[in-house]
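Shown here: the complex without one of its protein chains, the others still in place.
Up next, subunit A:
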Amino acid sequence: MGELKKEEKTIVTSSETTVRPGINDPRRQTGHLWKRVVKHKYIYLLALPSVIYFLVFKYAPMWGILLAFQDYSPFKGFLASEWVGFKHFETLFTHDMFWVLLRNTLGINLVNLIFFFPLPIVLALMLNEIKIEPVKRVIQSIVYLPHFLSMVIIVGFTYFFLSTDIGLVNKGLTAMGIEPVSFLTNPNYFWGLLTMQSIWKEVGWGTIIFLAAIAGVDQQLYEAAIVDGAGRFRRVWHITLPAIRSTIVILLIMRVGHMMDVGFEQVLLMLNPLVLPVGEVFDTYVYKQGILSGQTSYSIAVGLFKSIVGLVLVMLANRLAKKFGEEGLY
């Protein structure tokens, strides 16, 4: 003990300014720290607005999560409302609705995964085969465009084509003497309809990341393959596809990590009473219960359940992605 103190003293005396405190003295560290803080005072000034933003708009509402464990009444307020523990979660898990919500959420995602996910890859591979630059550019410009349109407009287009009253498709069917098909109100078509909209809106946009990965392939590989007599299909199969395999795997894992998320605006806009049994998902249910019916505590509990499952899935997906030797998303 004494030896240590002695050592400290020697350090102090050996330093040029004797006022500077010892190395293990917290004052020394804060002094140092304070100096760095002062040095960067303008940086803090620049960061301040965003820090306040995050605290107010991202962290303050997290207190609201506590309401999930209360029987919150807006008249009594947060302090006077009764604490009820996990009551709302029990209500949710024993409610028939829970299984409906889970089935619809996973079902919509699964259909999307099977029918949407491979398409941008196929489209990117095909675009890459086009050697006439202007043609390629025109096609790209067209297929990227719908990405920027709002969901209201996408649903509007759907309505103009598929509704029974003014839909072009049904007008065509009627003209051919076929009974109109109620695409928008038949529960059997609902998941497929959502997937079709997603394809129309996002398939082009989805190719960008694959095209970038393809562009990164060493051209010499292709040249060598041509010398070896590999045909076109073999070049795609043995060079291009393996080159973008890790991109595909990562996107697939991340996609699975988001199995609890659905395009909320899209589902909400497409919902109608007839498709409710196959269309109601966690997000729309939370909105209706919480905002429209005033079931504040219950709806927050439902939302919290969904967020936590979603968080766990994303974290698992990220870990899995790292296992595949990729960087992961965070």
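What to note about this one:
Just so we're on the same page, a contact is a pair of C-beta atoms (placed from the backbone, for glycine too) under 8 Å apart; a residue touches a chain by one contact, two chains touch by 3 or more; residues count from 1.
FYI, contacts and distances are computed from a predicted model.
Taken from the listed names "MarR family transcriptional regulator", "Carbon monoxide dehydrogenase", "ABC transporter permease" or "Pyruvate, phosphate dikinase", the protein name that UniProt assigns to the chain not shown is "ABC transporter permease". Touching the missing chain, out of A:I43, A:I178, A:I226 or A:L316, is residue A:I43.
In the complete complex, the hidden chain is touched by one of A:I214, A:I253, A:V286 or A:L320, namely A:V286. In the full complex, the hidden chain is touched by subunit A at residues 33, 36-37, 40, 42-47, 49-51, 53-54, 56-65, 67, 123, 126-127, 129-130, 135, 138-139, 141-146, 148-153, 155-157, 159-161, 166, 168, 200, 204, 208-209, 212, 232-233, 264-265, 268-269, 283, 286-287, 290-291, 296, 299-300, 303-304, 307, 311, 314-315, 327, 329-330.
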